[in-house]
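Below are the structure tokens for one structure; questions will follow.
With one protein chain withheld, the remaining protein chains of the complex are depicted in position.
To keep things simple, chains are lettered A, B and C as they appear, and every chain counts its residues starting from 1.
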Amino acid sequence: MRFKVAVLGATGMVGQKFIQLLENHPWFEISALAASEKRVGKPYGEEVNWLVSANVPECVRDMEMVPMDPKHVDADIVFSALPSNVAREVEAAFAKEGFVVASNASAFRMEEDVPLVIPEVNPDHLQLVETQKKKRGWDGFIVTNPNCTTIMLVISLKPLMDLGLKTVRVASMQALSGAGYPGVPSMAITDNVIPFIKGEEEKVETEPLKLLGKFDGKKVNPAPIKVSASCHRVPVIDGHTEAVWVEFDRDVSVEEAIAAFESLKPLDLPTSPEKVIIVRSEPDRPQPRLDRDEGNGMSVVVGRVRKDSNGLKYIVMGHNTVRGAAGASILNAELMAKNGMI
Amino acid sequence: MRFKVAVLGATGMVGQKFIQLLENHPWFEISALAASEKRVGKPYGEEVNWLVSANVPECVRDMEMVPMDPKHVDADIVFSALPSNVAREVEAAFAKEGFVVASNASAFRMEEDVPLVIPEVNPDHLQLVETQKKKRGWDGFIVTNPNCTTIMLVISLKPLMDLGLKTVRVASMQALSGAGYPGVPSMAITDNVIPFIKGEEEKVETEPLKLLGKFDGKKVNPAPIKVSASCHRVPVIDGHTEAVWVEFDRDVSVEEAIAAFESLKPLDLPTSPEKVIIVRSEPDRPQPRLDRDEGNGMSVVVGRVRKDSNGLKYIVMGHNTVRGAAGASILNAELMAKNGMI
Amino acid sequence: MRFKVAVLGATGMVGQKFIQLLENHPWFEISALAASEKRVGKPYGEEVNWLVSANVPECVRDMEMVPMDPKHVDADIVFSALPSNVAREVEAAFAKEGFVVASNASAFRMEEDVPLVIPEVNPDHLQLVETQKKKRGWDGFIVTNPNCTTIMLVISLKPLMDLGLKTVRVASMQALSGAGYPGVPSMAITDNVIPFIKGEEEKVETEPLKLLGKFDGKKVNPAPIKVSASCHRVPVIDGHTEAVWVEFDRDVSVEEAIAAFESLKPLDLPTSPEKVIIVRSEPDRPQPRLDRDEGNGMSVVVGRVRKDSNGLKYIVMGHNTVRGAAGASILNAELMAKNGMI
Partner (left out) sequence: MRFKVAVLGATGMVGQKFIQLLENHPWFEISALAASEKRVGKPYGEEVNWLVSANVPECVRDMEMVPMDPKHVDADIVFSALPSNVAREVEAAFAKEGFVVASNASAFRMEEDVPLVIPEVNPDHLQLVETQKKKRGWDGFIVTNPNCTTIMLVISLKPLMDLGLKTVRVASMQALSGAGYPGVPSMAITDNVIPFIKGEEEKVETEPLKLLGKFDGKKVNPAPIKVSASCHRVPVIDGHTEAVWVEFDRDVSVEEAIAAFESLKPLDLPTSPEKVIIVRSEPDRPQPRLDRDEGNGMSVVVGRVRKDSNGLKYIVMGHNTVRGAAGASILNAELMAKNGMI
């Protein structure tokens, strides 16, 4: 089981995280790093402003960057860490030419024929690719993972669906790395909270309906829930913390909810954590600095599950550039590799 | 109009803020600073770890601290910056001996015969002091102001009451100064969020019902609303930011809500801000570092008022040690002074 | 005594600070705000990302920005908050056309015929403008103030010159605002120190020699001292802290040094602080957050003056965008106004 993988948008924050997670991957080997025109031909190690650890991994240090063009990329899987506006055209070009594109960009997420997938939540949605290929006449296809705030939330909501989930309100306290680099100026966020992230609330309010929706063999029928989000930036490096209120169509106890959280099964995939959801019982957890590396950043940590007059409330936290971005795409690719889709 | 005022718990964070706000007060003059036993007899300037500006104000620098005992305090009004456990006994002792106690402590807030007051919200509740004095046989009385998170919230809720407010959910992002000094260790909060503040959610869920309740001449009847809170500490020095969801018994437009917010009238008191609520139209405001000093810290700033499937959502922010603590007590005292209650 | 003043580069961090300090200035009135081409014609309040307080001052909110061209600017004094590369051409153009340019940029600082001035340190250097005008054939002239790290240092060194100062070593811990906006990315500096600021050490090692040099009627003879600097960025919003080692040609006591620091006289100018240098005796001062606003940001605060095997060491701290930038230019302009140079 060995696949050649390329990273599109390799020098950005999420691109760096892709490389870090792929460095010693048992199935995937980096065969190409694609970047914008001005970086083409230059060694990755010289071009990147490497920020996720002390040193650029050796395996890519001297790799010359290639254009974001299917003709120049030799790979079985293409991971996309592109900004959404660039992603639309580039990802389509790769899919058309037969590549499997595992994308972290938002460009195609809500398209009817594009799977938006969390392996532990809705793996069956991957079947949408057949429709996609047929409808678009592509040899390859695009599979997407959700927004970084959405994914933590939805992993925690999935087990609550069977308990009769109806409405969700979420207030996020999002990490700086989510804005990329240079991203949020230090002068804007030091000793401060910025109660706004452009486009974020719209994503958090719509993506869960697709993720938790039912695939009927042809299309995904949105889940019959309502989600309302308020998104805020806080001075934290990594780890999105979310305060969640959930209402059900019946009375649900704290114990039932915890049992449901803990019942979410991990998959047998290299990047899959031992526990998908870790429920902590301390009164003051999860905390991003302490808990974001659980399961190598792929576990989601839940705490403070408590009764509310109209349902329950709890905190969910996860690593936004691992489970919330690069790790999410890689897990999707692993699932597809295992399923024989690649 | 000149009154002698004392500060109980003068060396703590809130005590310092009392002194700072009273330094050049037109009506009030600091006549005594009371502190715990070990500090008695020592000059304030030598004992305090002054943190709210460069220098201890001259007017108190050499003032010798006195015991927290009515016999040793010469004052018309006693401001209490005490921790709740100490406040219970000490404040009662002062009230019994005829002092007017304006307390920021939580000890007596929810007692049936003790006014919990925000001057712009429920000034008529002050009349409860008659019951209090009679029932307890005290010559003086205690008047309290709410918790720092409650007060921002309730100032924003007051104008919404007439629009048919029913339920409130609030996620707070609270400043470090709210925990006093030494308070939150830097090792606990740097690059972190702590999603828990002991006792806070209980206060935020109960105090608004009393504050927004109706005084019927004898007692306060709690407002018929429900409040649910999730409280979090973030790395911000001053200024509590709160994400609020409100539901009404009818459809309320963003414009109606904004008009209501802006209709809340300031009082004609020295510490009263020009605008009680400032509504900002930018997509990314209020922000604590930029907006916390509006109205010298006494204004509350609202922004991002937006429609939600089940009502509205918005952000409210205010200075937690000014409007949320010392300034709140002082404003209460000013109202009482003007009303002839002192 | 009323002068019309323009600000070049009005939307940047230092430009904002100029406007804030000029808002209620007794002598100066803002008559024009000049900015880059794309902003010309637009109201200042709409274009600026105002970060230094809650609101853009009313006096400039609706002011339409003009090009950085002498023909479009009506003013007696032009304050320059331009980046150095732009400053070279633009400032010269204004000086040529007869304007008095008070510049915070580094472009002309070290030119032989351009005064580099701190009013309390070397006011006589202003006489260089006669040479400048003659040599360059300009109707106006340029006067500069030093780099933000240099100025705190040199204010503290000036009184030590008479004690036989020989060598200086300085390690700076510089604030974020010094890098402007967007400036330092939060991802780069949160939980971090960056031990490098481009071009800074060179400025700190050369400017003091000119500032402390003797004007002989024709030119400035550099002071016979050596300065060595190590410059570092730390997560502080405003206020540069500097650890200084000084060696003398004789033995100098702590008391002598303190007496010298305190002897530096303030000038009788609107922006001049009551004390130029404040010496604090506490073991842990100065601290930027507590001390940066002393003298409205124009005082420099010294502490921890202590004996060293080869001289003395101490800490000096000052507000980098006030005393270290906009305030420095304004003080220079005030001195020139008083001297009748404008």
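Rule of thumb we're sticking to: a residue touches a chain if its C-beta (ideal position, glycine included) is under 8 Å from a C-beta of that chain, and two chains touch if they have at least 3 such contacts.
Fair warning: this is a prediction, and the values are worked out from it, not measured in the lab.
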Legend entry - Partner chains on view for the chain not depicted: A, B, C
Inset, instruction - Among A:36, A:53, A:253 or A:309, choose the residue that contacts the chain missing from this document, as touch is defined above. - result: A:53
Legend entry - Chain not shown: contacting residue from A:202, A:256 or A:293: A:293
Inset, instruction - Would you indicate which residue among C:179, C:212 or C:234 is in contact with the undisplayed chain? - result: C:234
Legend entry - subunit B residues that touch the omitted chain in the full complex: 13, 51, 176-177, 179, 181-191, 235, 237
Inset, instruction - Determine and list the subunit A residues touching the chain excluded from the picture. - result: 51, 53-54, 190-191, 290-291, 293-294
Inset, instruction - In the full complex, which bits of subunit C touch the chain not displayed? Write them out. - result: 167, 169, 171, 173, 190-196, 198, 226, 228, 230, 232, 234-237, 241, 243, 245, 283-290, 303-304, 308-310, 313, 315, 317
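Just so it is clear, only the chains that are shown with their structure count from here on.
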Legend entry - Distance between chain centroids, defined by C-alpha means - subunit B, subunit C (Å): 41
Legend entry - Computed distance of Cα centres, subunit C from subunit A, in Å: 47
Inset, instruction - For subunit A, write out the residues touching at least two other chains, lowest number first. - result: 190-191, 235, 237
